[in-house]
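Here it is: the structure, laid out below.
As you look at this complex, bear in mind that one protein chain is not there, while each of the others sits in place.
Up next is chain A:
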Amino acid sequence: MQQLSQRMSHGESLSLMQKRYLALAAPALKTFTLQQQKQQQQPHRWTATSTISSRQQQQVTTPPPRHDWNRAVSEAERIVGYPTSFLSLRWLLSDEIANVALHLRKLVGSAHPLMKTAKHLLYNGKNTMQAWGLIVLLVSKAAGHAASIPDVEQDKSAGVLHSQRALAEVTEMIRISHLVHNSVVNLQASTEAGQDVATYDDMSFGNKIGLLTGDYLLGHSSAELANLRNQEVVELISSAVRDFSESEFIGERDEQNNPLPYKPGTFQRPSLNVGVDFNEHDVMTPMPIAQVLGNPEQEWECRNILNAGSLLGKSCQASLKLAGQSEELQRHAYRFGKHLAMAWQACLDAEPFQCSTLPLDATFSLVSAPVLFHLEHDPSLYAQLEKGKQSVENIDYDQIHKAILAGPALAKTKELQRKHTAAALAVLQHFPATDARQALENIILAMQDL
């Protein structure tokens, strides 16, 4: 009886999402309640961790010896009460997604890139940064919220607001919708894919499912955003969607819209040495990318801000908006998200060059940092890249891999990663020292060791 009433009172603090989860997933209910009870066994957990964090504060100067990525992430998840699986579970509960899963079966065995994207999303290995929602929540918790926020808005157990949790979900939905929309295959009649009669139907069907799934996620994000009742946040996050779509138009593209670098010498090296960023006062203004084309580092930054940094940065910023934090702290949050995304991207870009020979069938982006840096060092590489104008698959990746390893590009990429890592860590110092901030630092440090 006592247990029941305990459960009831706990139920009141469940987020809407969890309620829906409870209502729909009766079989999962049992395990779920078990989890809840387990959490209740540690009623003073948060006070406990806060003492830990003050202890950690003293240790900040001496970081733990080894940075294990998985450990850093799972500890961070615990801090914000955010199991990674919850998003995928919720997905399976909606009619539309159940429908998609059914249709996806027909695509199994086909070469549609949607399958690859789906696999990539489901088997979330250590090398995919699924944890964007997690980052948003950690930043939210690290910043705390204004005293004016009413109690009902707060998820006391995790130290973040319900609205921030919803925003974190929106962030992931938007990111996944972009990935899914990006797996649409160009079936124009003039392309190779469009002429392959054998696979045309599969491809066309895959496009349909991919398009609708992405639209479903976008539609639901916009509904969830609207329910946050904060129009500045809606504006900001919508602009991140805009940035995503803009990112797919920059520079030359092959038939399947894979990016190719500009021909060296197309642009005069711009004189400005500072990077460009969005206009802080008007979200409608697009990234002034034309100013930096020709400068490999800044061009890379711009491409990847549009492609990744914008959403993570703007989500962190929006989350602090929801918490009623100052404009200044909001800007710090944006910068943190942006630099973290950049550091992560640099790390991903460097990865194919970590071993002396390229693994079989492995490829890399032709606008990744090592390629752009190498082109600056040796413009003659462009002759090789030009072969990819119809399809990037026509390129001899092994040869380029070898050339890049022989040059200074990899070192420059590592330097780039360090630069953004340092910038992210520096911005973090504007946040009070908490377990959440420590978790963010751990994630960044673990990323460096990957």
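Here is the rule we use: a residue touches a chain if its C-beta (ideal position, glycine included) is under 8 Å from a C-beta of that chain, and two chains touch if they have at least 3 such contacts; residues count from 1.
To be clear about the criterion, contacts and distances are computed from a predicted model.
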Legend entry - Candidate names "Trafficking protein particle complex subunit", "Peroxisomal targeting signal receptor", "All trans-polyprenyl-diphosphate synthase PDSS1" or "Exosome non-catalytic core subunit rrp46"; UniProt protein name, chain not shown: "All trans-polyprenyl-diphosphate synthase PDSS1"
Inset, instruction - Consider the whole complex, including the chain that is not shown, and state which of A:245, A:326, A:357 or A:429 touches that chain. - result: A:245
Inset, instruction - Quick one: say which of A:219, A:264, A:294 or A:407 touches the chain that got left out. - result: A:219
Legend entry - Touch with the omitted chain, as defined above, among A:72, A:114, A:260 or A:287: A:287
Inset, instruction - Sort through A:96, A:351 or A:386 and give me the one touching the missing partner chain. - result: A:96
Legend entry - Touching residues (missing chain, whole complex) on chain A: 95-96, 99, 103, 177-178, 181-182, 184-189, 204, 207-208, 211-212, 214-216, 218-220, 222-223, 225-227, 229-232, 234-235, 238-239, 241-242, 244-246, 248-250, 253, 255-257, 283-290
